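With one protein chain withheld, the remaining protein chains of the complex are depicted in position.
All chains are identified by letter, namely A, B and C, in their written order; residue positions are counted from 1 within each chain.
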Amino acid sequence: MSALEIIINLLSWFFIVSGSVFVVIGAVGTIRFPDFWSRLHAASITDSAGMILLVIGMCLQAGPTLVTVKLLIIGVFLFITGPTSTHAVANAALVTGLRPPEAEGLIGAEPEPIKPEGDDDA
Amino acid sequence: MMLDLFIDLSLFTMLVATGIAIVKMRRLFGVTMMAGVFSLLSAMLLVTLDAVDVAFTEAAVGAGISTVLMLSTLTLTSRIEKKPVHTPWIPLLVVTVTGAAIIYGTLDMPHFGDANAPAQVGVAAQYMERGPEDMDIPNVVTYILASYRGYDTMGETAVVFTAGVGVLMLISGLRRRRRKHPKDEGEVG
Amino acid sequence: MRNIGIAIVFFALWLLMSGIFEPFIIGLGAASVLLTLFITSRMDAQDGDRVDLLLAPVKYTKYLAWLMLEIARANWAVTKIILARDMPIRQHLFKTPYTQKTDVGQVIFANSITLTPGTITVETEDGHFLVHAVSYSEDDPDALADMDARITACETAGGA
């Protein structure tokens, strides 16, 4: 085993283990946080850090093959759709009238009233 | 080997837990979400069993379409499941007896991956042997489904397609009819 | 010109996903690419709804690298909140103006906000986004304004 292989192996170990840790932390956050709006942020840790680190780690393991290309396609796709679905969940909650609790001393911005008909930009 | 067993057992445990939760839950929206997770879990099990093509179908049908269809159904009915009026003991007895009978039946079945199983000793060996020359398609499942069993697959696809179109027509028809009542006659989004 | 670009991308995707380089399979790929092109061009003729990527490639790559660092930092911050015993949450919903002119630029900004844990774009309105922060600090609007400026710098043309 050459030195380069050892380095790549160590790196992928690092990425996969830290990615797994972030996935677990995100899940712990979804349990521990007190309300829906803060849980959104916990779930997005899984979507960003966990996903990115795991995919990079797997890419390093796969080496320069078609598998890496597929992993990268999956990674890029999740990179774009992850925040989009998080936004969609938050947006649907806001539109149906679920307001986030504000911390002490802060006044939250109110969304503009929704136009009653035909303004479906989603 | 131990690891395989561990993975299978964990997935099955979560699957059963989800199933029990579906039965216990009265809120129908939660049930729909649980059913989505149930399908994701069964797809993971199928992947660990190497049934990649079935996992594909499960992804498209179970996780994709059926959740959307169940939600559309939910718009037409109430949001909370009614309390059952009969006692659960007789159904439970029936299910237990049926389950016991099925488990008794599996005792006669060949083991998973057994080379002498009836499914393996028939034409399967010939298909595997001749397929690559006959069809020149690298995936075994694909060439068997699309060529040796071509008519069968075509019939299946036609049935599934018809069912899909039928369901879509039912749902969209209902929505249009309901929409006729309020003021917005013209525009259908 | 545009169709040729789409065809190249689709065909490259086909080749990479299938990984089999035999004449018959490649022929099937070419046929499906042509069919897809036919359908998309028909759809385009119907509504003319297209998205133009008016971005400077080099600047955008730099921005992505910067965004990765930001994501790492934000992840660490939220991780600390989750693991802290008393969970110092300070939730706040506030408005952030955006200066991008193209739709793609606005989407990139909104998604970048959501990608960095701790802030989520909740609603898009004319001229500003509603952003929810889990642990709001007074520097947050400035940090978002910085991100906003970086994305606006990536835009090459100002179409609507």
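By our rule, contacts are C-beta pairs under 8 Å (C-beta built on N, C-alpha and C of every residue); 3 or more make two chains touch, one makes a residue touch a chain.
As a working rule, contacts and distances are computed from a predicted model.
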item	value
Among "Dihydroxyacetone kinase subunit DhaL", "Cytochrome C", "Carbon monoxide dehydrogenase" or "pH regulation protein F", the UniProt name of the subunit that does not appear here	"pH regulation protein F"
For the chain not depicted, the shown chains it touches	A, B
Positions on chain A where the hidden chain makes contact	12-13, 16-17, 19-21, 23-24, 26-28, 30-31, 36, 39-40, 43, 46-47, 50-51, 54-55, 57-58, 61-62, 67, 70-71, 73-74, 77-78, 81-82, 84-86, 88-89, 91-93, 95-98, 114, 116-117, 119-120, 122
Contacts of chain B with the absent chain, listed as residue ranges	3, 7, 10, 14, 17-18, 21, 25, 27, 29-30, 33-34, 36-37, 40, 43-44, 47-48, 52, 55-56, 59-60, 63-64, 67-68, 71-72, 75, 79, 182, 189
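As a convention for this text, only the chains that are shown with their structure count from here on.
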item	value
CA centroid of chain A to CA centroid of chain B, Å	28
Chain C-facing residues of chain B, complex	136-138
Residue ranges of chain C touching chain B (in the complex, touch as defined)	20, 22, 24-25
List of chain A residues in touch with chain C within their complex	22, 25, 28-29, 32-34, 37-38, 40-42, 44-45, 48-49, 52, 66, 69-70, 73, 79-80, 82-84, 86-87, 90-91, 94-95, 99-103, 106, 108-109, 111-112, 121
